[in-house]
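With one protein chain withheld, the remaining protein chains of the complex are depicted in position.
To keep things simple, chains are lettered A, B and C as they appear, and every chain counts its residues starting from 1.
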Amino acid sequence: MTDRIEVGILGATGTVGQELVLALTEHPWFVIRWLAASERSAGRRYADATPWRLQAPPPAEIGNMMVQSCTPVGAPRLVFSGLDAAVAGEVEGAFATAGHTIVSNARSYRMDDDVPLLVPEINPDHLALLKVQTEKRKWAGRIITNPNCSTIMLAMALAPLLPFGVRSVMVSTLQAISGAGYPGIPSLDIVGNVIPYIAGEEEKIESETRKILGCLKDERIEPHPVTVSAQTTRVPVLNGHTELVSVALDTSPGLDEIRHAFRVFTGRPQAEELPNAPRQPIVYLDLPDRPQPRLDVNCENGMGVTVGRLRACPVLDFKFVVHGHNTIRGAAGAALLNAELLCSDGLV
Amino acid sequence: MTDRIEVGILGATGTVGQELVLALTEHPWFVIRWLAASERSAGRRYADATPWRLQAPPPAEIGNMMVQSCTPVGAPRLVFSGLDAAVAGEVEGAFATAGHTIVSNARSYRMDDDVPLLVPEINPDHLALLKVQTEKRKWAGRIITNPNCSTIMLAMALAPLLPFGVRSVMVSTLQAISGAGYPGIPSLDIVGNVIPYIAGEEEKIESETRKILGCLKDERIEPHPVTVSAQTTRVPVLNGHTELVSVALDTSPGLDEIRHAFRVFTGRPQAEELPNAPRQPIVYLDLPDRPQPRLDVNCENGMGVTVGRLRACPVLDFKFVVHGHNTIRGAAGAALLNAELLCSDGLV
Amino acid sequence: MTDRIEVGILGATGTVGQELVLALTEHPWFVIRWLAASERSAGRRYADATPWRLQAPPPAEIGNMMVQSCTPVGAPRLVFSGLDAAVAGEVEGAFATAGHTIVSNARSYRMDDDVPLLVPEINPDHLALLKVQTEKRKWAGRIITNPNCSTIMLAMALAPLLPFGVRSVMVSTLQAISGAGYPGIPSLDIVGNVIPYIAGEEEKIESETRKILGCLKDERIEPHPVTVSAQTTRVPVLNGHTELVSVALDTSPGLDEIRHAFRVFTGRPQAEELPNAPRQPIVYLDLPDRPQPRLDVNCENGMGVTVGRLRACPVLDFKFVVHGHNTIRGAAGAALLNAELLCSDGLV
Partner (left out) sequence: MTDRIEVGILGATGTVGQELVLALTEHPWFVIRWLAASERSAGRRYADATPWRLQAPPPAEIGNMMVQSCTPVGAPRLVFSGLDAAVAGEVEGAFATAGHTIVSNARSYRMDDDVPLLVPEINPDHLALLKVQTEKRKWAGRIITNPNCSTIMLAMALAPLLPFGVRSVMVSTLQAISGAGYPGIPSLDIVGNVIPYIAGEEEKIESETRKILGCLKDERIEPHPVTVSAQTTRVPVLNGHTELVSVALDTSPGLDEIRHAFRVFTGRPQAEELPNAPRQPIVYLDLPDRPQPRLDVNCENGMGVTVGRLRACPVLDFKFVVHGHNTIRGAAGAALLNAELLCSDGLV
């Protein structure tokens, strides 16, 4: 217990910050020593400053911690960031300059050439960018990022298909309200309604997917040549993004072959049994009306991506449904798994 | 008033039947004289037999009408059908044999070669099939049908694009619960949830669209060559289907050109000012988060189809969002407009 | 048309302001000439400044009006106020001082001794307070108010029972999200949930009810001696407050007698056929599962209060369910009916 690695959380009072607190509370490798948030919250007890919205309450010792300002002084070396993009760029940069390792959920650095956009099952080799980052930025520390919540589910479902040659992808999403944070979506806009628009989301899916699936060549990422088109909507679901995907492939696998590829897909987190690794990263469901948020959102403690309804697509080649927990696999859990991989590689 | 055409309703106690009753109540051309439903309801007062689920109650004189069995004796010449597909084939056939004109919302005859699958703004010329129908079936009466509720919104949005050459279409739907009738979807399945599956729906969209947009040649319909791929979901929305559409075109119109095509689209219902015709069949909305059920479902009294978010699609050519009222434009209102066109053509 | 009375709206961009705009658009007596809102909105087109959340869009000529600051210069004599309580006190006072007649939905002046808390069916005689108000405040104008949205439904349902002697009242409310304005309740708090607390609401119900039902004596209101106890909750319903009421009476009427009292209840709005008067202010429903928001919220265009499930109460004497449209009967429509009564009394 005494030799667990001390960690901090930037944006600890927000939706992702709360999930990070919960996920870190019982973590075998990490221990929370430092919580920071906006000036409005700084100087208050965490329990008082936080509009807690999760079922399990934060542990008493965390609730009693004093929220700090978002400045590096006194912060542990390893810091998770659940900051809003509006402030993440500047703050995370300051921390990296000051020698901290930032594991960020924000979009600010995701698409930068020298920043890993990491999904440990898919592209652990992208960590090699950190060397470039250090050379180029002269930071004493470093930044690694995880993808946007709807992008990560898509990337996970596409990764097993890469051997078949993924040429183009159409995706329509039905995204949960927790993805917009708190207070987030006004209830008048979404109770009994759907909103066919999420600002900036389609662009993120279309660009981040290519970087995640890209190849490391000569110390840079060559984006995967796949063309992605996204339509995103918000639906009155608490947690869990559902995605309707169609893909065009270069080869002609059979349905069984594809289902098999989903089911046997695995990566370093599984091989190394990282603490937050799902045993099975992609769970293919055979029932016709699955996956769905009600029944599947907590698959593998929210770290599993569920897939179902694989069938032929008359326009492209195949279509299927993908689902995942947006604040766990899509945010806090993703960041945590990234940090675990960093540790495993001796990079913390 | 006295010379209004007498009409009957098959399946009058169901969801579509109720909408038909309301829509016919104040109709300038038609007057309800006969209501029929399953044996369970037959012989009871309409108000007692019907689990009424609309805000406006049925008029007292309709509520007091006795529900009849689904047999032709005593029924008026013009009969609307909101029957379930399970029984519609046999019952509607019996009525047509007996000389009645059936305006049906059921799927039983929709894809038959000699039955018009009518959308008055799109294919009024398909009524020419009735001649073939009479010759082939030897029915004293006739059957015309309207499309499935999600298909009609898509077909309406595609019709203005036909001059640009519509080659292929991907559509993802977020469909309202009223589309499943009553009792329909159990609340345990849909409150706070989405279901990525509606039995038979994708097949209907993929096949019906081609017939609706098809050409009449030599007294038969040549299906439009467009390829359609659909993914359908159910969402916790009361009324209003939202559809995310991508299209590949043979030509390269500009965005303004397409928006203009949506806005000027019009047809015989508008030219002849049929009672249920929307003044503007397609309303294009410029706001980024539209159309959506909350704000747009009752556009043009539920008979308008709203479109928005037109933009380029990286995979096909263009994408946009379509919305329409599933039990009005998608069912009862569609049937009514069909009957109005029949009358206008002297076919009743 | 040319001699309609010009009116203004304070807080025109808010939820109540939007309902006022819609309700005034086709009003036979009034015409909107002036719209005002917070400094953030002032100087912008109404359509641009307003997060419009109603189905029917505002008329183009209203949408093009310039939003004014909340200062009296240039405002018409008769001004509706949908302002937040935070600013209503000061602003409405300034307008009254400057000679305007303020018909307010805010709580700021409701409980003041010299301000009518008006429900035209119940206490039109309370308008006599205006004389006291003028004497005491030396305002060139005046202020009248309507009750809190959940209070007005309760007061309407209690008014017919006054002849039986209403001694005490327990009420539990299930209130719609639109009652909290926009953005109002975060969706994370209410989708698939209920919140058993609305700040300040129970106190308003417990005090305002007594003033509304009170007697005018010697130019002041003697509150009704009834004791009221309220428990209020928020539920994921768009529009329509449902209230579970138990009453103790001084006399022992039969159930039929009470139902009859509900049904024959009427007042000056009905007698004088004011434009927004419901024909029947209280509609008693016999079905066991009524009233309910889905089916009853728009009763009498949202101005009718529905009541049902009257039965004996083992603890007090009788219990029943009350329902009404919170932003129409409970806010914008209430203000409008108040203004109509003022006009009818020659007080504008």
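The criterion applied here is as follows: a contact is a pair of C-beta atoms (placed from the backbone, for glycine too) under 8 Å apart; a residue touches a chain by one contact, two chains touch by 3 or more.
Keep in mind that what you see is a predicted model, and the values were worked out from it rather than measured.
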item	value
Which displayed chains the unshown chain touches	A, B, C
Residue of C:38, C:227, C:301 or C:344 in touch with the missing chain, whole complex considered	C:227
Residue of B:31, B:87, B:216 or B:238 touching the missing chain in the full complex	B:238
Missing-partner contacts on chain B, residue numbers	15, 53, 177-178, 182-192, 236-238
On chain C, residues whose C-beta touches the chain left out of the figure	168-170, 172, 174, 189, 192-197, 199, 206, 227-229, 231, 233, 235-238, 242, 244, 246, 248, 288-294, 308-309, 313-316, 319, 321
Interface with the undisplayed chain - residues on chain A	53-55, 191-192, 238, 294-298
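In this text, only the chains that are shown with their structure count from here on.
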item	value
For chain B paired with chain C, centre-to-centre distance based on mean C-alpha positions, whole Å	40
Centre-to-centre distance between chain C and chain A (centres being mean Cα positions), rounded to whole Å	47
Two or more partner chains touched - positions in chain C	53, 191-192, 238
